[in-house]
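Got a structure here, written out as structure tokens. Questions coming.
The other protein chains are all here in position, but one chain of the complex has been omitted.
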Amino acid sequence: MAGNTFGTIFKLTTFGESHGPAIGGVIDGCPANVEINIADVQVQLDRRKPGQSKITTQRKEEDTVEFLSGIFEGKSTGAPIGFIIRNKDQRSKDYSNIKDVYRPSHADYVYEQKYGIRDYRGGGRSSARETACRVVAGAIAQQILAKEGVRIQSYVSQIAHLELTDDYRDFDLERIEDNIVRCPSEELAQDMIALIDEVRKEGDSLGGIISCKITNPIVGLGEPVFDKLHADLGKAMLSINAVKGFEVGSGFGSVYLKGSEHNDSFEMDGEEITTSSNYSGGIQGGISNGENIEFSVAFKPVATIIKKQKTVDKNGNAVELEVKGRHDPCVVPRAVPIVDAMAALVMLDHLLRLKTVKL
Amino acid sequence: MAGNTFGTIFKLTTFGESHGPAIGGVIDGCPANVEINIADVQVQLDRRKPGQSKITTQRKEEDTVEFLSGIFEGKSTGAPIGFIIRNKDQRSKDYSNIKDVYRPSHADYVYEQKYGIRDYRGGGRSSARETACRVVAGAIAQQILAKEGVRIQSYVSQIAHLELTDDYRDFDLERIEDNIVRCPSEELAQDMIALIDEVRKEGDSLGGIISCKITNPIVGLGEPVFDKLHADLGKAMLSINAVKGFEVGSGFGSVYLKGSEHNDSFEMDGEEITTSSNYSGGIQGGISNGENIEFSVAFKPVATIIKKQKTVDKNGNAVELEVKGRHDPCVVPRAVPIVDAMAALVMLDHLLRLKTVKL
Amino acid sequence: MAGNTFGTIFKLTTFGESHGPAIGGVIDGCPANVEINIADVQVQLDRRKPGQSKITTQRKEEDTVEFLSGIFEGKSTGAPIGFIIRNKDQRSKDYSNIKDVYRPSHADYVYEQKYGIRDYRGGGRSSARETACRVVAGAIAQQILAKEGVRIQSYVSQIAHLELTDDYRDFDLERIEDNIVRCPSEELAQDMIALIDEVRKEGDSLGGIISCKITNPIVGLGEPVFDKLHADLGKAMLSINAVKGFEVGSGFGSVYLKGSEHNDSFEMDGEEITTSSNYSGGIQGGISNGENIEFSVAFKPVATIIKKQKTVDKNGNAVELEVKGRHDPCVVPRAVPIVDAMAALVMLDHLLRLKTVKL
Partner (left out) sequence: MAGNTFGTIFKLTTFGESHGPAIGGVIDGCPANVEINIADVQVQLDRRKPGQSKITTQRKEEDTVEFLSGIFEGKSTGAPIGFIIRNKDQRSKDYSNIKDVYRPSHADYVYEQKYGIRDYRGGGRSSARETACRVVAGAIAQQILAKEGVRIQSYVSQIAHLELTDDYRDFDLERIEDNIVRCPSEELAQDMIALIDEVRKEGDSLGGIISCKITNPIVGLGEPVFDKLHADLGKAMLSINAVKGFEVGSGFGSVYLKGSEHNDSFEMDGEEITTSSNYSGGIQGGISNGENIEFSVAFKPVATIIKKQKTVDKNGNAVELEVKGRHDPCVVPRAVPIVDAMAALVMLDHLLRLKTVKL
């Protein structure tokens, strides 16, 4: 039983390989009669697209989305929204030399074992190119969530050892796009860019952390006991290529506090109930409490590097691998819109699920 | 759309509140004609049950599982396995004073808002008592996985600042039950127990980390692109009460390494393909590669403490809360069988999913 | 992948065998904060229970439902509703002689082949005893639907060749319970009862048709293109034991009409749009149009008869079978509340699905 659908009511199914004719997807369950701004969808895609800056892969893809259904005269109709993005700059020849070789920490070996067949060109289905489809659906979800006051803002909070130690509230998250690494601290951003550029020249790669703040006025999102809001956010993030960890609110740091320190006291803010702190990260008992949702996602350094590596081929022969395909020294900045998108899919799905809780 | 079912083929649906007549569940999709050892299921339940040692809550529940269907003459029949665990030591009076009060960092407030009604006795559905049902299903899953060579071993690797810094391979995980905190280092265990006992007297609580090693010879578990094995493991863990973070393999630590350092080289181990390191944590491209699966789960200090706390009631009045119910100073040791169980549900579900990949 | 769950938002999972300790189920997704009248649930169960009249099986089961969760102070809480019905009058000895014999047109053979193991006592999981759980869930669904003006009324319209040829509107469906065969025509009912009694004495069985009228003021139920309302109703009905056919509106008779005769013209009824005829059976394009929903369900004569029959055993030996268990000469009257229940599950599920179509 395959796993190419995400969500329960607002559902995205994606398809497509890195070097096939097109990638695409179907959104089923998009609320009807809502305005969809296609230009704004493209804006999100452009934030993810390759070749956007000197620190990303030089593959050139326009990544223009073509909508095929479900939108009529600028509005969603309630019918499924099908869309495709044609692949254009495929240089499949680049990959012929790795047809029989298992690249270290790539999916080559496990795909071969699992399926008995593998489209080796550019990683085929395992390529992060697939995430462009998530961005399309996520962009639509964000447009709908905006009408309900929900705003998602992800940003790079760490690259390698370069960590944003100040509170994100000290920065203006509206200005994330001011630098190509999408870090709210302009100063730290310059260090990050310099570091990435250095590692790019080495033919190596770097990881980092994306943090996300969701301004969420809606109390009640999340479905106990298994589909807790942060459990679904966690799955969403962990399904993104190269992600190795997820934490919500106080996260791994929570283990250093006592309950009396960690509990978020309820207090009144005028007529509204609020909390004095937010170690919960906006989610309690798996359900949103109206405070900001905060989580972080760890990305490993991507496996594709230019440096020579040792590995084996299909027949068990030791080989030395020298990848010739284009290379992305640090995918973290390009992953910011993907984190936004996946967060939006979860938030909108739970918003629609909430509608069924009461008659 | 509620969320009380976990899994896609091996599916567990749970029900029951902390202070109702019983909790229970239904396992649908258990492979047919497999021996089920009910006594061994009870052993797992006993590892989770309250009152098992001086460092756990003193609520006394025998937690005896009664199977109602799906098992005939000691074997699964392919029919759904229904089971219940009667609640016995409910002291609902203990909770009458919190009927209208929102306990800090508890689910009281969000349940009230979400559902418009709340069984306040012992936290109702939000109580971790529900996890006993997961342990029942997980114990069955573990018995089945054992036949395929899959072995799950969770252990406490950190309580507050007391961290197991040595490699888990230096210890004998078979001996986890030798101490009541379930830490493989006997020495560290004693420190942890002393610390928990101290905090118990303060009426406060502590968090910690459970790590899990899965010996898994099966290559191919995990379904791209959304139901990657570690994404489903992450969701499973994040759905456990009090969990704030999840990481697989190198996890958050991966961001400090370069790709050339982090990549796991393939090499031959006799006729078998293996990897020289295991930063991937046994999962590549979302699919198990046959190496040990390794992940860690962060538990916050539980919200229920005896210390006085400030909060508000339903009507927005500030109140001082003094909880009188029984209290668990550190749930982490009792959560070890829950982590085992949830890991088993994911692993068996994916094992069955793998069966449908080829004709 | 097993199939013991019905519904997508209002979901029923059932478990239990005819001769195990209990049957039961879990309802997940019941709207929160709705009054549930447990006595009325029992009324529906009593309509289905064995031994209720001289024309049904003489197995004596009180069929008392015990609710274990999800209802607090008379209202649904939004948590899953678990319930069990203990089996009491099991005479398993009756079945020991058929342990190795495949009863004609029963599920014995296919269960043995499919699962490799079979609880042969009373048909195990394949027994229609399971439908009691459907009646419990359906009764709750009917209570909720009633608040929205939806009323489900099934009745026996045919037993063997005895067919209700008059329009159902000529009768008072409120009085279905006036006779034990649940046919709206008192006169025809007496003929049916006499016929069933005659066949009962022969040790044989009869089939029949149940028709259903749903008074449904809600326009918009049904989800194109696969989960059309009548497709889900059809599946619901076909999943009931002994059902061989389903038709909606004009059904099989539609093939004798031309489009110009069959089309239901729209016209105004005051301010409301209505149709001049109802060949559509209240559903157009798979979506309810606010007219009465009408469908019929064909039940075969049940397979269990007392008459001697030829068959084979496990080892391929020809045997002559003489069943000694209790016998139901015509299950159709007892199936009326089951049809009601399954219709209610579909209607409520689609009512909740409709809530997610618009923001």
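Going in written order, the chains are labelled A, B and C, and every chain counts its residues from 1.
Convention: contacts are C-beta pairs under 8 Å (C-beta built on N, C-alpha and C of every residue); 3 or more make two chains touch, one makes a residue touch a chain.
Please read these numbers as outputs of a predicted model, since none were measured by experiment.
Peer 1: Identify the residue among C:T56, C:T77, C:N179 or C:S205 that touches the chain left out of the display.
Peer 2: C:S205
Peer 1: Contact with the hidden chain only, please: which subunit A residues?
Peer 2: Looking at subunit A, the ones touching the missing chain are residues 1-2, 4-5, 8-9, 11, 13-17, 20-26, 28-29, 32-33, 66, 68-70, 72, 75-82, 84, 114-119, 124-125, 352.
Peer 1: Applying the definition given at the start, please give the residues of subunit C touching the unseen chain.
Peer 2: Considering the whole complex, subunit C reaches the absent chain at 1-6, 8-9, 14, 102, 104-107, 109-111, 113-116, 125-126, 130, 158-161, 199, 202, 204-209, 219-220, 222-228, 230-232, 234-236, 238-239, 244-252, 254-268, 271, 273, 275, 279-281, 284-289, 298-305, 307, 309-312, 316, 318, 353-354, 356-358.
Peer 1: Footprint of the hidden chain on subunit B, which residues?
Peer 2: Given the touch definition above, subunit B has residues 1, 9, 29, 31-34, 78-79, 144, 147-148, 224, 352-353, 355-359 touching the missing chain.
One rule holds for everything that comes next: only the chains that are shown with their structure count from here on.
Peer 1: Between subunit B and subunit A, is it the same set of residue numbers doing the touching on each side, over half shared, or a different set?
Peer 2: Mostly the same residues form this interface, as more than half of the numbers used are common to both chains.
Peer 1: I'd like to verify one number: the distance from the centre of subunit A to the centre of subunit B, where each centre is the average of its C-alpha atoms, in whole angstrom.
Peer 2: 26
Peer 1: By residue number and range, which residues of subunit A touch two or more other chains?
Peer 2: Those would be 1, 9, 224, 353, 356-358.
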